[in-house]
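The complex is shown incomplete by one protein chain, all other protein chains being positioned as in the whole.
Letters are used for the chains, namely A, B and C, taken in the order the chains are written, and counting of residues starts over at 1 for each.
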Amino acid sequence: MDMFIQLLISGVLVGTVYGLIALGFVLVYKSSGILNLAQGELVMLGAYICYTGINVLHLNIALAFLFTFAVSGVMGIVISRVAIRPLVGQPLLSVIMMTIVLSIGLRGIAILAWGAETEGLSIFGHSYYHIAGAVVSEQSIWAFALSVLAVVAFALYFQKTKGGRAMRAVAEDQQAAQSVGIKIINVFDHSWLIAAVVGALGGILLASGSGVSIELSHLGLKVLPVVLIGGLDSIQGAIIGGVIVGIAENMAVGYLDPVVSDWGLVGGGLRNVFPYILALFILVVRPHGLFGQKRIERI
Amino acid sequence: MFNKPAGTFNASYTKDEAIVRTRTQWGLLIILVGILAVVPYYGPLASDYWINFLIYVAITVISVQGLNILTGYCGQISLGQAAFMAVGAYTTAILSSKAGWPFLACLPMAGLMATAVGFIFAIPAVRVKGFYLAITTLAAHFVIIYLIISLEFTGGSIGIYIERPRIGSIIFDSPQSFYMLVIGVTIVMTVFAKNIVRTKVGWAFIAIRDNDLAAKVMGVNPFTYKLLAFSISAFYAGIAGSLLVYHLQFAHPEHYGLTQAIWLLGILIVGGMGSINGAIFGSIFVRLIDEITNIHISPALGNLFPSLAGQMSAALGLLVFTAIVGIFIIYEPRGLSHRWQLLKASYRLWPFSYWT
Amino acid sequence: MLTVNGVEVIYSKVILVIKGISFEVPDRQIVCLLGANGAGKTTILKAISGLLKAELGVITDGHINWDNRRIDRMRPEEIVGLGVVQVLEGRRLFRHLTTEDNLKTGAHIRKDHAVKRDIDMVYELFPRLNDLKKRTSGYLSGGEQQMLVIGRALMAKPQLILLDEPSLGLAPMLADEILKKVKMIQTEEGTSFLLVEQNAKATLEIADYGYIMETGRIVFEGSAEQLINNEDIKEFYIGLSELGQRKSYREVKHYRRRKRW
Partner (left out) sequence: MNISIKRAMLLFVLLGSLLLLPAIGACGDDDETAQEETAQEEDQTPTDLGKPVKISQTFALTGPYASQHKEIFEAYEDYIKFINDNGGLKDTNGISHPLEMLWVDDKMEVTTELSFFEKAKADGSLIHGSLYSSAYGALLPKAEKEKIPLFCFSSSNMVIDPQRTGYSMFPYYEDVLGAYVDWFLQTWDKPSQPKLAIIALDNAYGKSALGSEILDFIESRGVDVVAKEVVDAVPVDTTANLIKIQNADADFIYAQVIAPTAAVIARDMQKLDIELTIASPAPMGPSALLDMAPEACDGWIGMLWAGFYADDDRGVKFMRDLQTEYRGSPMETDQYALGIASVMTMVEAVRLAMEEVPFDELSPEKVWQFGINRIENFDTEGILPPINLGVEHGYYGQNHVRPVQIQGTQIKWIDDFIKCPDTMAYKEYYQTEGKAIAEELAGE
C-alpha cells in the first residue's frame, strides 16, 4: 500500500511536468497543424541555456529563469520563421520530416555549443518531505508547483487575452482567422515561442533532477504517448495525459515489471514502452485520444 | 506524365503498361546492369571500402523502396521501418545461427516474418491517420526494439553472430560475391516494386494517398489496402534487414535505432516520394554525403580544431543531414526524381524545351 | 471604391480560373455577382481579400484598387486593416469559441477601446445574438451563425464587406431576413457590399448593381433593374420564362448550351 501511494504521488509530480511539455506540443499542433517532434530538443536546449545562465554567467536563479525564457523564446520565433513558415501548404510528410530534421539540427547545435558532456544543474534544495505517506523531494515539489503555475498562467492567457483568442481562432479555422485580419504567421511565431518557453521550463525542471545532457532530448519523446493518450489538439488532454503517463510509468515499473520479468523479458524495463503500449490500446478504442476532437472530413 | 520519350507513342495497352518501353531504354538498362556487375572488379570503386559502401547503399535502396510504397504511394507515414528491418535481421540471425537455415530459406522468411509483425502493428495504425499514424509507428518501433532487447532467444543485449550466406555449395565470402548477391536481390525487389505500383493495387494506393474517403466511395477499401501497403513495406524492410545482418554478420539491437528510420524517411524526401527512381537516387545521394561527411570531413575538421574536435565532428553530421533534407523539403519537395524528370524532358524536347 | 481591373487568377500554376475580369464597387452601394457554381465568384472575392495566396492561387494579371491603392499584392490582414473584410462562404465560425469571443476576434486588428460599444451595436442589429452571448458558437442555428459571421465582420469597422453566399443552406425566410439586414447595414452604416449569391431574385431586390459571371468571365452587367428585366437573366437565374412559368431543367440546359453571351 505504501508503495502504491509513493508511486502514485511521484507519478503525479513527474506527470505534471510531462503535461507542461506536452502543452507546448499541443499548442503548436493546434495553431499550425504541425506535429512538433523537436519538442524534446527544445526541452534539452532550455536546460542547457539555464545551465549557461547559472554556471557561466553566474546569474541568480530568478534571472537565470528569465534569461532562459528570453533566449528560448527568441529561438522559438527563429525556428518558426526559418523552418516552419516555408511549410505552409506542404504535404504532411514534409511537415513531419521538417520537425524531425529540426530536432536533429538543434541537437547538432547543442553539441556544437556545449559539447556532449553531462553537467549537473542544481537549482533547488535537496531536502525531503513526507506527504500523505510518501516521500517527495523538494525538487519534485518545485517542479510540480511551477508546472501547475505555468499551466494556469497559460490557460488564462489562452482564454482571456486577445493573443490567446487569436490562437484559438487560428486553431479552429485558419482561413476564417485570416479573413478577420489575424496574421497567421504571427500566431505561428507566438505558438512556437510559447512551446519553446514551456519546453525550456520543463527542461529546467527535469534537468534539476537528472542533470543537463543531450540525452535530455529523449525525454521529449515521452510527450508523444502523452498526446496520443490525451488527444493531439486538447490542452486539458495534454495535462491529463501527462499525469496518466507519469502514473502509468511508475505503476508499470512497480507492478508490471516483475510480471513480465517472469515471462522472460529480462528485468522488465517497461517504463518507456508501457506508455506507448497504453497509447496504442487507447488509439484502437478512441482514434483521437481521450480528449481529441474528431475532425469531420469532407471529400 | 512526361516520362515518355518525345515521339514515342504506345500502340497497345500492353506496351503502355510495360516497364521498359523503348529499345534505347532496354539498351541503357543492360549497360547499367553491366556496369553494376563490373564495378567491384575494375575501376575506381574496386576496393573493399567502396564495395562495402555500395552494399550498404543497395540495402538502403531495398528498405526505401518499401517505405516508398507505404509513404510515397499510399501516403502513410511510417517511423517504424528500422524496427521492421530489425525483425527481418533477427529472424535471419536466429534461423541461420540456431537452426542452420540456408540463405535462400532465411531471406524470404525474414521478409515474411517482418510482414507478419508489420501486419500486427498495422491494425491500430490503419485506424488512425496523419500525425496519429506517425506516432503509432513510432510506438511500434519502441515496442519491437524493446522486445528484441529484452527477450532471451534474440540474444538480448548481447547480439548474435551469424555465418556468411551460402547457396548450395557457394559461400558468399568475399565482399565482391556478397555485393553481387545484394545487387541481385535489389534489382529483383526494385522490379517487384515497379510492378506493384503500376498495377491496380498501385492505383488503389495512390487513390488512398490522395483522399482515402474518396477512394472508399470509389470502392477501394482503405482498410484493406493500407494493411496491404504496411505489409509490403514491412516485407521490404525484412529483406533489407536480412541482407544487412548477413553483411554485418552480427545482429544487435543498437543497429536498428530510431535514427535509421529517420534517415530512411529523409532519403525518401531527398529522392522524391512516389518514385521508384527517386528511392535509388535518394539512397545514393544521401548515403554518399553522409559517408563523406562522417568518414572524411568530420575527422579532418576535428584535426583542424583540436580543442573542439569532439564537438565539431559530432555536430557536423547532424547539421549536414538537417541541411540536406531541410533544403529539399523547402526548395524541392518533389526530390531528385523530379529534377531527373526535368532533365530527361529537356533532353527529349530539345531544342524545344519550353515545356518546363 | 473598389476597382477590379483585368484580373486573371491561376490556381496551382495550371488552372486558369479567372480570365481577366473588371468591375467596380462604388461606395455605399450593394453590388452583386451572380453566376453558376464554378464561375469563379468566390475566387474573385478571395483575390480581393488576399486569401487566395493560402490556396495556391496567384493573380497573374491585372490589378485591384481600393481607394486608389493597389491591394492585390497586400497580405490579408493589411487589406482588413484598410476596411475590406470578407465573410467566407459556409458560415466559418470559430466553433469552439463563444458568440462574444467570436465577435471579439472580429476586432482583432483594431487598437481602439470602443470594441465593447461595437459589440453592443452588433447585438442591437441582431438581437437574437444578445441572448446567446455565452453560448459556444458551434451550437447556434444556421441563421444565427450567419448573423454572427456578418456581425464578426462588422467588428472590424469595414467600409466594404465581401459577402459570399450568405443564404447558402438557409431556409428562404431566414435568407430574406439576412439580406434585409445587409440592406439595413448599408443604409445605416454606409458600408458597401460585394455580394455573391445564387439566389438572384432576392439579391437583385436589395442590390444597386449587378454582374453576371460565367466560367471566369463577366458576361453581363447592369443596374439591378436592368438585370431583373433582362429576359436571359430571368431565364437562367431567376428561372422564369416569359410566361412566368418555371421551365424544366432540361430545356434550360438545352437553351443555354445553344446561347452564349
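As a working rule, contacts are C-beta pairs under 8 Å (C-beta built on N, C-alpha and C of every residue); 3 or more make two chains touch, one makes a residue touch a chain.
Bear in mind that the values here come from a model prediction, so they are computed numbers and not experimental data.
Asker: So there's a chain missing from this view; which of the remaining chains does it actually touch?
Answerer: Contacts of the unshown chain, counting the full complex: A, B.
Asker: Which residue among B:53, B:119 or B:223 touches the omitted chain?
Answerer: Touching the chain that is not displayed is residue B:53.
Asker: Suppose we count only contacts with the excluded chain; which residues of chain B make the list?
Answerer: Touch set of chain B with respect to the missing chain: 47-49, 52-53, 56, 149-150, 152, 156-159, 161, 248-250, 252-255, 257, 259-260, 289, 291-300, 302-303, 306, 309-311, 313-314, 317-318, 320, 323-324, 327-328, 331-332.
Asker: Which parts of chain A face the unshown chain closely enough to count as touching?
Answerer: 3, 6-7, 10, 14, 17, 107, 111, 115-120, 122, 126, 128, 135-137, 139-140, 206, 209-211, 213-216, 218-219, 249-251, 253-254, 257-258, 261, 266-269, 271-272
By our rule, only the chains that are shown with their structure count from here on.
Asker: Once you draw an edge for every pair of touching chains, what topology comes out, line, ring, star, complete or other?
Answerer: Per interface graph, the chains form a line.
Asker: What chain is the most remote from chain C, judged by the mean position of CA atoms in each chain?
Answerer: Of all chains, B has its centre farthest from that of chain C.
Asker: If you average the C-alpha positions per chain, which one ends up nearest the average over all of them?
Answerer: Of all chains shown, the one whose C-alpha centroid lies nearest the global centroid is A.
Asker: Out of every possible chain pairing, which has the most C-beta contacts?
Answerer: A-B
Asker: So the centre of each chain is just the mean of its C-alpha atoms; given that, what is the distance between chain A and chain B in Å?
Answerer: Chain centres of chain A and chain B, defined by C-alpha means, are spaced 32 Å apart.
Asker: Just the number, please: Cα centre separation of chain B and chain C in whole Å.
Answerer: Taking the average C-alpha coordinate of chain B and of chain C, the gap between them is 51 Å.
Asker: With centres defined as the mean C-alpha position, give me the chain A-chain C separation in Å.
Answerer: Chain A and chain C have C-alpha centres separated by 43 Å.
Asker: If you look only at chain C, which of its residues touch chain A in the complex?
Answerer: 49-51, 54, 56, 75-77, 80-81, 85-88, 92-97, 101, 104-106, 108-109, 152-153, 155-156
Asker: Per the contact definition, I'd like the list of chain B residues that touch chain A in the complex.
Answerer: 71, 75, 77, 123-124, 127-128, 130-132, 134-136, 138-139, 142-143, 146-147, 150-152, 156-157, 211, 213-214, 217, 262, 265-266, 268-269, 273, 310-312, 314-319, 321-323, 325-326, 329-330, 333
Asker: If you look only at chain A, which of its residues touch chain C in the complex?
Answerer: 88-89, 162, 165-166, 168-169, 172-183
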